[in-house]
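Missing here is one protein chain; the remaining ones are kept as they sit in the complex.
Each chain carries a letter (A and B) given by its place in the written order, and its residues are counted from 1.
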Amino acid sequence: MTLASFLDPPGPRGRRRQRVATVVTAVVVVAVAVIAVRRLAEQGQLDGDRWDVFAQRSVWMFYLRGFARTLQAGAVGGVLSLTLGLGLAFGRLARGRPVRWVATAYIEAFRAVPLVLLMFFAFLGLPRLGLDLGPFWSVVAGLTGYNSAVFAEIFRAGILALPAGQTEAADAIGLRYWQSMRFVVVPQATRAMVPAIASQLIVLLKDTSLGALVSYEELLRRAQITGEFARSPLQALAVAALFFAVVIFALNHLARRLERHRPAPVRDGLPAEALLPAAAAQASR
Amino acid sequence: MDVIADNLDSYLGGIAVTLWLSVLSFLLAVVIGVVVATFRVSPLRLLRTLGSVYVEVFFSLPLLVWALLFFFGLPKVGLTYPPFTSAVIVLGTFTGALVGEALRSGINTVPPGQGEAARAVGLRFWQVLSLVVLPQALRTMIGPLGSILLALVRNSAVAAIAMSVDDLMWRSDQLATSTAHPVEVLTGTFVAYLILTVPGTWLVNALARRYRFTR
Partner (left out) sequence: MKKRPMSLLSRLLVVMALATAAAACGSDSDTTSADTAATGGTEASTATSSGATTSSASGSESSEADEGSGDGPTVEPGTSVAAIRDKGKITIGVKYDVPLFGLKNPTTGDIEGFDIEIGKMITEAIFGDDSQVEFVEAVSKNREPFIQDGKVDLVISTYTINDARKEVVDFAGPYYVAGQDILVKADDDSIKGVDDLNGKKVCSVTGSTSLTNVQEQAPQADVSVVFDKYSLCVEALNDGRVQAVTTDNIILLGFVADSDGDLKIVDNPFTEEPYGIGLKKGDTELRDFVNDVLEQSYDDGSWKDAFDRTVGQSGQEAPTPPPVDRY
């Protein structure tokens, strides 16, 4: 509902007031934009030579390949996180106590710490323990460490959301635990989990940009390099931001279309960043 | 482990900064969130559009990209802030989109009949909102708002690194590289973040359960 639904339809005076309010708002917005643009121009930020570097095709290729690396780390991290997350979810639902405790402890701990800390640990800490992953795998390790815990909770919630009658029926026809998981529980649970998984995959892709902090040359790091080289950090960054915004906006849109067809999507275990865009879909239905 | 004992003061100071940074950013985010949510349910189409644009932009930009844009961009329009203030603004604006969306979802969980009934007994718009809709909506928002606060604590690490604010993460990064004991230092940081967030998670879950109601 919008609040408009419990407002009476405006009369002539109300409509006039609304029109005035619209005009005032528009004027304020335009004024702020004009001031910002004028200040930028005064500081020479909009001068052509600040953007010269983007006249070269090679710089665009530099960005595009950086973005390919963003997708690469995101895709590898996504696949690993989903796999490990599924394992962890079964671990947490397992009957054996030690397994359950270990899985639970992992999930609760890794969901609660900053992803950037995990990346730093993979990049700076693991080499001390004899495992030098390099930038790419440090990014993937960090992404996987955090997101596997998040996915585990999504999977668990999806499995638990299934009516108990389903597993009982599977038991009744003599299916073993893994058979009932494989043929009855997981296929049905997956359908309800798809929107949540999609939302979280998008969050994961956004978080790939943290790789810039451990010298992984993805899009953001390459924008920084270009800004440093061309002495126009703001412009180089703005181009990268536009890249991110367009792609992620499109993906968010796609993810919302997924959501519209779910009567009762699973949302437990989703962190706020993924939870709310997903919820927004329902509202805008 | 000596590294952690030797630098305990640094850790504690860092935890304090992280907490302070998160709390202030959250307050800012709530203010922004209320404005954004009001815009998004307002009868004015232009305001609704502005609200949606705000939310969409922040759902589409990685936090680090936003932090760097802020760092490089704002001084260019004549606004400069010290690092801590910058971090609060970056986190507050970013999280404000999440809060706004959470508030709106919360309002949406209140059945339209409630608002209509309130109108029918003659309550005015603001009375409907403050006496009928929001009190019901708030109860369902405890969970999402708590989850946003916890995400904010995690995100504060990113903003602090980008803006050079000496929070827990920034100090650990310095210690990890300067002491030659990155494993110990970063493990200590891991534990410190758990101390910060895990009790919070339990509290949020307990509160959400306590105030949940079923319709």
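Assume contacts are C-beta pairs under 8 Å (C-beta built on N, C-alpha and C of every residue); 3 or more make two chains touch, one makes a residue touch a chain.
Computed from a predicted structure; not experimentally measured.
The omitted chain makes contact with just one of the residues A:A21, A:V76 or A:V102: A:V76. Although one chain is not shown, part of chain B still touches it, namely residues 71-72, 75-76, 80, 82-83, 164, 173-174, 177-178, 180, 182. Of the residues in chain A, those that touch the hidden partner chain are 53, 56, 58-59, 62, 64-65, 68-69, 71-72, 74-76, 78, 124, 127-128, 132, 191, 194, 198, 201, 215, 222, 224-231, 233, 251, 254-255, 257-258, 260-262.
Just so it is clear, only the chains that are shown with their structure count from here on.
Computed from the mean C-alpha positions, the centre of chain A lies at a distance of 16 Å from the centre of chain B. The residues of chain B lying in touch with chain A in their complex are 40-48, 50, 55-57, 59-66, 68-69, 72-73, 76-78, 98, 101-102, 104-105, 107-108, 110, 112, 115-116, 118-119, 125, 128-129, 133, 144, 147-148, 150-151, 154-158, 161, 169, 172-173, 176-177, 182-183, 186-187, 189-190, 193-194, 197-198, 201. Remark: chain A residues 1-8, 10, 18, 21-22, 25-26, 29, 35-36, 39-40, 43, 45, 108-109, 112-117, 120-121, 124-125, 128-129, 206-210, 212-213, 220, 224, 227, 233-234, 237-238, 240-241, 244-246, 248-249, 252, 271-273, 275-277, 279-280, 282-283 touch chain B in the complex.
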